[in-house]
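Note that one protein chain of the assembly has been removed; the remaining protein chains are unaltered in position.
Presenting chain A:
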Amino acid sequence: MTTTLTYGPARALPGEQIAITTNPDTEPFWLAAKEHRLTACQCADCGHFRMPPSPYCPECQSTAKQWPTLPGTATVFSFAICTKNPKNGEDYVYVPVVVDLDGAPGARLNANVSGCDAEDVHIGMKVAVDWTDIKDGWVLPNFRKA
């Protein structure tokens, strides 16, 4: 028997507990997020997408980057279901997802998904970006069932 467990509503982790840092390679992504604009690092020479952002294009080794505005939709590639807040151990149902970003082939983000019960999340599910305010004025892209 493989049990199908019932978890109930999936919630994004509390933003006030989440901190990020940036460097010159990654900062444009986070500055765009502050404007509620979902982007991904794209090679300005060959068009290849890469995430997380990194100094060189792995396809052509160019350092030229561009940051196109993406549609803000994505598809769940895989996920886990977790039940404890990692910061304080309290009961807290959240679903870490790995998503393929629409408009940026090959680029993935790790995030939380909400807007449905955790047990209803599935690979191939369409999701849309949902912005979470986090520490120090930064903004984190999460996702919501589309």
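In this section, a contact is a pair of C-beta atoms (placed from the backbone, for glycine too) under 8 Å apart; a residue touches a chain by one contact, two chains touch by 3 or more; residues count from 1.
In this section, contacts and distances are computed from a predicted model.
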| item | value |
| --- | --- |
| Hidden chain of the complex, named as in its UniProt record, picked from "Copper resistance protein B", "Thiamine pyrimidine synthase", "Ferredoxin fas2" or "Thiolase" | "Thiolase" |
| Residue of A:74, A:97 or A:127 in touch with the missing chain, whole complex considered | A:97 |
| Selected from A:37, A:65 or A:108 as touching the chain missing from the view | A:108 |
| Contact set of chain A toward the excluded chain (per top definition) | 1-3, 5, 7, 13, 18-23, 25-26, 30, 50-52, 58, 77-83, 85-87, 94, 96-98, 106-112, 123, 134, 140 |
